[in-house]
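One protein chain is absent from this view; the other protein chains keep their places.
Entry: chain A
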Amino acid sequence: MAASLASKWSRVGRSLLGGLGNNLSGLSSTSHEMASGNFLSQQQRTFIQMRTVLKVVDNSGAKTVMCIQPLKGRKVARLGDTIVASVKEAMPTGKVKKGQVVHAVVVRAAMQHGRFDGSEVRFDDNAVVLVNKAGEPTGTRVFGPVPHELRRKKHVSILTLAEHLA
């Protein structure tokens, strides 16, 4: 099942790249500087899955983590989901060390997330907050904006630490 899913994603990726390639040829008539900008900005943002590298936005000590598995039996993770991750980069003085396997909550996702009023939100990057098995954050501060979706997922503790609420 995972294999079939992987092949589906690779097909999606290839078709996307094909689509982007078409875009590039179509844009050759416009100015050269715009063409390169267009190619980069029309990225298709998708889910958070295995091997996705995410930024850590709390003061737990980790800098980046790599997703190992989305939790709750999901195939992919979106905004507000919990994942199992491996710490890739860490500050030397921190609560977590490199190579540690941790749980994390996705607080910002570049893929648009549908809200109940019909609108969609998207963030600038993929970011997580490290969490213990119970769901309490490892760090004591959270940086950057944080979405309302966490309230529904019962991550109120992260919301209280947040500086901005998107």
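List of remarks:
In this text, a residue touches a chain if its C-beta (ideal position, glycine included) is under 8 Å from a C-beta of that chain, and two chains touch if they have at least 3 such contacts; residues count from 1.
Convention: contacts and distances are computed from a predicted model.
One subunit of the complex is not drawn; among "TRASH domain-containing protein", "Dynein, axonemal, intermediate chain 2b", "Guanine nucleotide-binding protein subunit beta-5" or "Ribosome production factor 2 homolog", its UniProt record names it "TRASH domain-containing protein". The residue touching the chain not shown here, chosen from A:50, A:91, A:121 or A:161, is A:121.
By the touch definition given at the top, chain A reaches the unshown chain through residues 34, 37-38, 41-42, 108, 112, 117-125, 144-145, 147, 163-164, 166.
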